[in-house]
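Supplied in structure tokens, the structure appears directly below.
Every protein chain but one is kept in place in this view of the complex.
Which chain is which? They are A and B, in the order written, and residues in each are numbered from 1.
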Amino acid sequence: MSSLNPAAAGPLVGAPAADNYLTHSRGFWSWAATLDHKRIGVMYLAGIFTMFLVGGLFAVLLRSVLLTPDAAAGGVKTIVDANMYNRFFTLHGAVMVFIVIIPGIPAALGNFVLPLMLGAKDVAFPRLNLCSFYLWLIGTAMALASLYWGGVDTGWTFYTPYSTKVGSSGAFGGVVPVVAGAFVLGFSSIFTGLNFIVTIHKLRPPGMTWFRMPLFLWGTYATAVIQVLATPVLGITLLLLLAERLLGIGFFDSELGGDPVLFQHFFWFYSHPAVYIMILPAMGVMSELISVFSHKHIFGYKFIAFSSVAIAILGFLVWGHHMFTSGQSELLGVIFSAITFSIAIPSAVKMFNWLTTLYKGSIDFKAPMCYALSFMWIFGIGGLTGLFLGMMGLDQHLHDTYFVVAHFHYVMAGTIFVFFGAIHYWWPKMTGRMYDEGAAVLASLLMFIGFNMTFFIQFLMGTRGMPRRYYAYRPEFQFHHIVSTMGSYVMLAAVLLLIYVLIKSLRSGRPAPANPWGAGSMEWQCASPPPHDNFKTPPPVVDAYDYESLEWDERVGGYVHRGRRGGPAATH
Amino acid sequence: MTQMADAVHPTSHAAVPHGDAHAHGHHPNLEHHFDSLTQQFDAGKLGMWLFLATEVLLFGGLFCAYAIFRRNHPEVFMYAHQFLDTTWGAINTVVLLVSSFTMAWAVTASQRGQRHLTSILLALTFLGGVGFMVIKAVEYSHKFHDGLMWGVHYDPAKHEHGHGHNGAHGAAATAAHGAADHAAPADHGTAGAAATAAPAASTHPEATTSVHAPETSGQPAATGAEAADLPPERAPLEPSQVALAPAGPAGLHTGGHDLHGPRPDNVHWFFGVYFTMTGLHGLHVLAGMAVIGWLFVRSVRGDFSADYFTPVDLGGLYWHLVDLIWIFLFPLLYLIH
Partner (left out) sequence: MTGILADSLGLMPPKASTFAPAVDFWFDFTLWVSIFFFVLIIGLMMIFMVMYRRRPGVRAIVTPTHSTVLELSWTIIPTILVVLMFWGGFKTYMDQRVMPSGAYEIGVNAKQWAWEFTYPNGIRHPELHVPKDVPVVLTMFSDDVLHSFFIPAFRVKMDVMRGRYTKLWFQATLASPPGGYYPVLCTEYCGTSHSTMVTKCVVHETRAEFDQWLRDADPLKKLTPEQYDEYVRDPAAFIAAHPDIQGLQSPADMGRKLWDTKGCKQCHSIDGKVGTGPSWLGIWGAQHEFSNAPPAVVEENYVRESIENPRAKALKGYAANAMPTYQGRITDREIDSIIAFIKTLKSGSETK
């Protein structure tokens, strides 16, 4: 964490002399007790990135286990036994979903960027914001503490009755701390969402109307609504799960007349919208990246904005498509399938709008853009393969196979591409430093290749009937698994290169101008890094996607408004 | 945390005021990122309403579970709710309503800058919370005592036999005693104990037959057949998974529940629902009491004025929600027809 924390990395040589949020105050407590949304965002980012490495480590380990099929089939499992493998994939899933991707873009980058983009001085409730961060820390610590009790082997979905009866060792097992941790993380997420909703409603400066907001804010807003409305249901579900395991309350226990499928309904009522908590902010960032790096006004602003809201609403009504083979009633299945298809439309609308934005642009292949274009490819595949799974008849064959694994990685892990793109995009603003463009682009390419190697071949395994969460498998799939594992190693290399790029930038990156990319939204109008209280007076609100008035100025090494050549682009 | 934040951030104005030392010249309770007190108040209010929405949804999950269980098995609710003490429940409803009233009055008083009145009313509201929790504790202890608990801890032997049986008896023995003690055909106790002897009677038809009184052994078998989703060749349930705890010491509970009719299967559901809902609500009452206690301290200290009463207002909203949830819980759990 400290290696990424600019404060701990020492004073920034050559940083602008002006007071900024990094230099505003010093010392451990000035960070640990800060109410500044920018510092909270940076702390989130450091924490989440660290946990991404932990989750990624589990992924590489479990992929390595799958290099060989099975002792019985002539292979030898040298690394770990089945119990350990089950713990690997459970923790990989739980860490990546609850700790990394859900808070990733909104809590880390949203926190930093949202008030700046809006032209506000902070989020509505800074203290609550800090509280969210500590809840995130506590929840994460609890989830990891499960390792002390032997880890947790239920899968991240905690399906009953396995999670209440058998999973892990002992009555307490690792299940209790992980589930309790997920509960705490849920509240962290709720408070962040609540904060953002109030901020967007009440702290918009004069002139910043709803339809002048950058699309990232629309994405974040839609996300926040889901966070606030869906997460409490996860809260109660996890509480009931704990009550079941610790007190024997019996709601989900068929021996006591309960219904294990009820848990699945409750769980997916949250966890499907949670997919949109992950993807909507990423789509918001995409709209920014695609527009900024093609220097072209975003196409179909309102359609993109409304499609975010449509996805948020429809996202609540499709949870049952995770349960086509669970024995839920056929009628329910049909309804869920129909709504599931309807959600494909707003996603497709976004894709077409991004594509049209590229048309006749001036496409600049900076690292954030490379990640964004990768996401077009990845989300294209992820979204289209969702169609297969939404078809009930096909899902009977594909459900719980590697096809599903590949599909949700193309969607959920696809958001990691946007997350990385966003880190690079706002990095100069956060740290006041530029990064090594060449190495960063190389990392993004490696990431893209590794990702497709790892997951594309899993579609082929899935259609041929390779179930997920299998420690041992039939030898006919070994080739596929080897390719997949090699892909994960390529991704590992890409992530290491990315870390190198970021650390190098912190140590010796050239100072960043206020507006290095030629972006039009408000956060680029204050200095890099921004001053402690963002804007002394709210800057005039302009069209965030109008790039006509921006041009490159060699002397500042960044973009300035036409007619203000030679001066800083900042308005104060 | 708040204190520390204020210490290192002289420019950020926490709700804990050190407004006297304030330099910028606007209201001491105005935080730096708001333009006006109105904006700050509006933001706070919207935030609170959103938070209340999440609370409603949290309970919403439980109300859902309630609805599902009740729709599928109304007989369980009809039977089991009789064990709840409507008098205590009604008293508690009144206590909470009164405390909600004093809270609303406290908000008005603080808006008018009536410091003393605000403090007194907050104290009364707090006492209302204390009263509610004490009554709840009394109710809970009775339920624990009578084995009216959730899931595996539900123990009909503790409340269905006023005559007390030696702890060494197994459940079947208890059933036999019940049959002998209460010759009346309508005796619910025997039927109940028979069901105890035959956990999930559907899986063990042979166990049911071990109880001799024909008019009573028929009962659990009938309800068992309804619930006979389970395959007959299933593994027997473990003794530990069934509420087979021996009857408590003699004279634990002397009747009082004579009019309940035959006991259906899975009565423990009701108590599972009852304890989760009232338990979670109780936690919210405690949290609300903590908030009111904090408001009381601040009110006595003189933090609030006609200009600045946001915390009282928001605390009041929260307390009303806690009250409102009870208004739903009371009829749903206590007054079932």
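Following the convention adopted for this analysis, a residue touches a chain if its C-beta (ideal position, glycine included) is under 8 Å from a C-beta of that chain, and two chains touch if they have at least 3 such contacts.
Only a predicted model underlies this, so the values are computations on that prediction, with no experimental measurement involved.
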Which residue of A:Phe125, A:Tyr301, A:Tyr435 or A:Phe535 touches the chain not shown here: A:Tyr301
From A:Arg469, A:Lys504 or A:His561, residue that would touch the chain that is not displayed: A:Arg469
Hidden partner chain, touching residue among A:Trp29, A:Tyr134, A:Trp149 or A:Tyr162: A:Tyr162
Touching residues (missing chain, whole complex) on chain A: 70, 72, 82-83, 86, 153-155, 159, 161-162, 165-167, 169, 254-255, 257-261, 294-303, 324-327, 330, 333-334, 337-338, 341-342, 344-345, 348-349, 351-353, 355-356, 358-365, 373, 376-377, 380-381, 384-385, 387-388, 390-397, 399-401, 460, 463-465, 467-474, 545, 547-548
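Throughout what follows, only the chains that are shown with their structure count from here on.
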For chain A paired with chain B, centre-to-centre distance based on mean C-alpha positions, whole Å: 37
In the complex, chain B residues that touch chain A: 1-2, 4-5, 7-9, 11-12, 14, 31-34, 39, 42-43, 46-47, 50-51, 53-55, 57-62, 64-65, 68-69, 73, 150-153, 200, 227, 230, 237, 241, 265-266, 268-269, 272, 275-276, 280
Residue ranges of chain A touching chain B (in the complex, touch as defined): 25, 27, 29-30, 32-35, 115, 120-128, 130-131, 134, 190, 194-195, 197-199, 201-203, 228-229, 231-233, 235-237, 239-240, 243-244, 247-251, 253-259, 262, 266, 532-533
